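Note that this complex is displayed minus one protein chain, with the remaining chains in position.
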Amino acid sequence: MSDVELKLLPPQGKGHTSAARIADDWYIACRSPALKPGRKQAIELLGTPIALYRGTDGAPGALLDRCPHRNVPLTTGAVVGAELQCGYHGWRFDRTGECTRVPGLCGEAAHRGRRVPSFATAERDGFVWVYATPDVEPAREPYAFPHLGEAGWHAVYDVVEADATVHAVAENALDVPHTAFLHGGLFRNDSDDRQTIEVVVRRWHDRIEAQYIGEARPEGLVGRILAPGGGEVEHYDRFILPGITEVEYKLSDRSHMVVSSALTPIRDFHTRLFTVVSFKLPLPAWLVKLVVKPIARRIFGQDKAMLALQRQSIERFGGERFVSTELDALGPGILRLLRNAERGHRAPMDAPEVKRFEMQV
Amino acid sequence: MSDVELKLLPPQGKGHTSAARIADDWYIACRSPALKPGRKQAIELLGTPIALYRGTDGAPGALLDRCPHRNVPLTTGAVVGAELQCGYHGWRFDRTGECTRVPGLCGEAAHRGRRVPSFATAERDGFVWVYATPDVEPAREPYAFPHLGEAGWHAVYDVVEADATVHAVAENALDVPHTAFLHGGLFRNDSDDRQTIEVVVRRWHDRIEAQYIGEARPEGLVGRILAPGGGEVEHYDRFILPGITEVEYKLSDRSHMVVSSALTPIRDFHTRLFTVVSFKLPLPAWLVKLVVKPIARRIFGQDKAMLALQRQSIERFGGERFVSTELDALGPGILRLLRNAERGHRAPMDAPEVKRFEMQV
Partner (left out) sequence: MSDVELKLLPPQGKGHTSAARIADDWYIACRSPALKPGRKQAIELLGTPIALYRGTDGAPGALLDRCPHRNVPLTTGAVVGAELQCGYHGWRFDRTGECTRVPGLCGEAAHRGRRVPSFATAERDGFVWVYATPDVEPAREPYAFPHLGEAGWHAVYDVVEADATVHAVAENALDVPHTAFLHGGLFRNDSDDRQTIEVVVRRWHDRIEAQYIGEARPEGLVGRILAPGGGEVEHYDRFILPGITEVEYKLSDRSHMVVSSALTPIRDFHTRLFTVVSFKLPLPAWLVKLVVKPIARRIFGQDKAMLALQRQSIERFGGERFVSTELDALGPGILRLLRNAERGHRAPMDAPEVKRFEMQV
């Protein structure tokens, strides 16, 4: 069979995909108000089922969602005080994963073999974060969303998801050239009369950034809202490990916006995006809030559909086989950061790696 | 990838499950009245498709459900006398699997290569039993349901199924501690004020039994029906190869009940239960019959849902990883019986292995 297959198609980086599994870092599990005291929910992080709960004392806990006894999900059960109780035989566990009760047993409940792996949790910026490696001290802090709570700044929140890897979602979120096609009219338009701008790409050990120099305000709907008066835009696109994207537009001190998304890898090919749009604009905040979400959802809906088609195509062909040009300013660099982090390599660099090129927009 | 996976999760007895395939034994295929003369049905036993039919002479037959000619199911066809005829080209087979007709062929129909594997069948206690190894003389007799037809005894029949291994279903059916949680109120209740009873476990070469000594009548609904006057209960839970469970409650010579289930492994993770509730009670039989089935179905519904969650969880984690305590009186012993029988080891023992412990109920 394999010979015939080779004749039909060019060799296919079989099995090669951009899925990355960075376990020694924090991911958002849910928005804080979505987890009420005394309640639990089954979540998934990097393909691992986790029982997330909030004790009646208000603090969150996260345990591997499998009872060590007969392997049913702990989320079959109930929160009892600060502990989680399995729904099958009533075994009970505290936030550290220690077994505290085996109903019917005459001896001691606590026992090395009856522990369940537990994940560190944190609450920050109104989100519940979970550290993806169980039973360890977290190696770092969760990401802090920029400008939250700063004077003159406002914020809009949203949660969406896509059937794609963190890499595919991040590359798409930070990619300029596709906007003229996939989102034709919203951002930019395809035309033969394009302007040439300069792009500077800087890569550090834990982030990569593209700066767009000389770009006039985009002609599409988004540009007109952001800068009704036109002008030149300061525009940065950034990726920060393990899965943060930032798109920053600045026209002046009075007109400044950052769209930050924290990407949570639910599974290899399914990503949840927790997005915060922070803005300071010469427009009433209520008006911006009214308009931003429907536009963002429309743009994201087009991206989501394309990402799903991309993923299906990759699955069908048995792997990715990308050809990049310099226009792919960040994608290949993001993959390099993810691969290095997956292997535990995140040593700080003395200075960023810098690359420059020209682009027609 | 495997390194990253190991960091995320504790090592996972990958692929280890309690699925057992004991082929040299009898399983119930269906209740006798469900197979009418001249009719066939497609069944599955240990993952093997079988064409079960009853000839117009009244006797059942069981053939591998694949025509040797072009591999379509024989159940595509029709029963002709005592034989089964394929629906594609009309090849015909008798109960031994011999080919008796190849329409259009000028030569002889019977031919070594045209045989279809045939399974021994038996009818007993109103059930059609099939021996799971084809083309051999059965090594033993089917199980006999206790007390059927005895004076003063009555019986209720039911057929249910669960997405779980025979082992998981049997352990669940014979497990005491989960009743206070999963079936809270129906049997027993969780409480801090429990009584301590003695449990004696006896294992023979083909069965294992737990005797519960000193147990007061359970407070739940089932206990009150069984023994309205209270008192101490004689209680045995039994597993018999290849997949029989018996739960026996006795209060006196006038109040005695056995719930027997014959578990048929349809596939590794799908089991059908043919249950007979035999009873002699100081209550009108019609009343017991009226009440028993809805209660049993409600209890089994809760078990079935939990077994399905257990199975999904095991599938997700790539295998079972159970931690047992002495309260798991029968589960580990049942698995040992199944594994031994799978390897053909069922030599009688001189005396049973006995184990004793205390339990709080």
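Some notes on this structure:
A and B label the chains in the order they appear, each numbered from 1.
Keep this in mind: a contact is a pair of C-beta atoms (placed from the backbone, for glycine too) under 8 Å apart; a residue touches a chain by one contact, two chains touch by 3 or more.
Not measured: the values here are computed from a predicted model.
Shown as candidates are B:Thr76, B:Asn340 or B:Gln360; the residue that touches the absent chain is B:Thr76. The missing chain, though absent from the display, is touched by one residue of A:Ala180, A:Val233, A:Leu263 or A:Ile334; that residue is A:Ala180. In the complete complex, the residue from B:Ser18, B:Thr48 or B:Thr165 that touches the missing chain is B:Thr48. Although one chain is not displayed, its contacts with chain B can still be listed: residues 21, 23-24, 46-49, 64-66, 68-73, 76, 86-90, 102-106, 113-114, 117, 132-134, 342. Touch with the hidden chain on the side of chain A covers residues 1, 4-5, 7-10, 176-178, 180-182, 190, 194, 196, 306, 309-310, 313-314, 316-317, 320-327, 357-361.
What we mean here is this: only the chains that are shown with their structure count from here on.
We define each chain's centre as the mean of its Cα atoms; on that basis chain A and chain B are separated by 47 Å.
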